[in-house]
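Next up is a structure, given as structure tokens.
With one protein chain withheld, the remaining protein chains of the complex are depicted in position.
Showing chain A:
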Amino acid sequence: MSEVKKIGIAGIGTVRVPQKIRTAGLGSCVGVVLFDETRKIGGMVHIMLPDSSIAKNGEFNEGKFADTGVRLLYKMLVSEGARSLKAKLAGGAQMFQFSGGGDFMRIGPRNVEAVKLELKTLKINVQSEDTGGSYGRTIEFNPENGELHVKTASSGINII
């Protein structure tokens, strides 16, 4: 029996074997997976924006931002008994190509940079990634074997 937990935009969640975890339609958003290979638990967060300091109101959804989202996922996994965590990333695309447009248009790459910065602070290594490009991705993580399946509309499934 394999149950799949679904994570929405700005969502966050953890699973343990035999559950899998998945998020659909990552564009410029970044799907971050943290997992403990030996204990076979893992979690995923669907990040939209790089930095929570732009949140204009006091309360916000921590899963939305790279800094708060990665940290929250880390805390959740540690409290569930995870010890040596590794990371896998996917997403951070630039969906439309424009001339000009400034930082707004570069949001995908900026999300990836921000996630990596936060992972560095937490001393978590990025084991593999499938980021950039100009296409959407749907990802599914299996804590059983640590595989992250990255599906794109045009070229099928890539396992990282």
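Observations on the structure shown:
Convention: a contact is a pair of C-beta atoms (placed from the backbone, for glycine too) under 8 Å apart; a residue touches a chain by one contact, two chains touch by 3 or more; residues count from 1.
The working rule: contacts and distances are computed from a predicted model.
Per its UniProt record, the hidden chain corresponds to "CheY-P-specific phosphatase CheC" from the list "CheY-P-specific phosphatase CheC", "Acyl carrier protein", "NitT/TauT family transport system permease protein" or "Glycerol-3-phosphate dehydrogenase".
Among A:12, A:33, A:66 or A:93, the one in contact with the hidden chain is A:93. On the side of chain A, the interface with the absent chain consists of residues 8-10, 24-29, 48-49, 54-57, 61, 64, 93, 95-98, 101, 104, 107, 134-138, 153-154, using the contact rule stated above.
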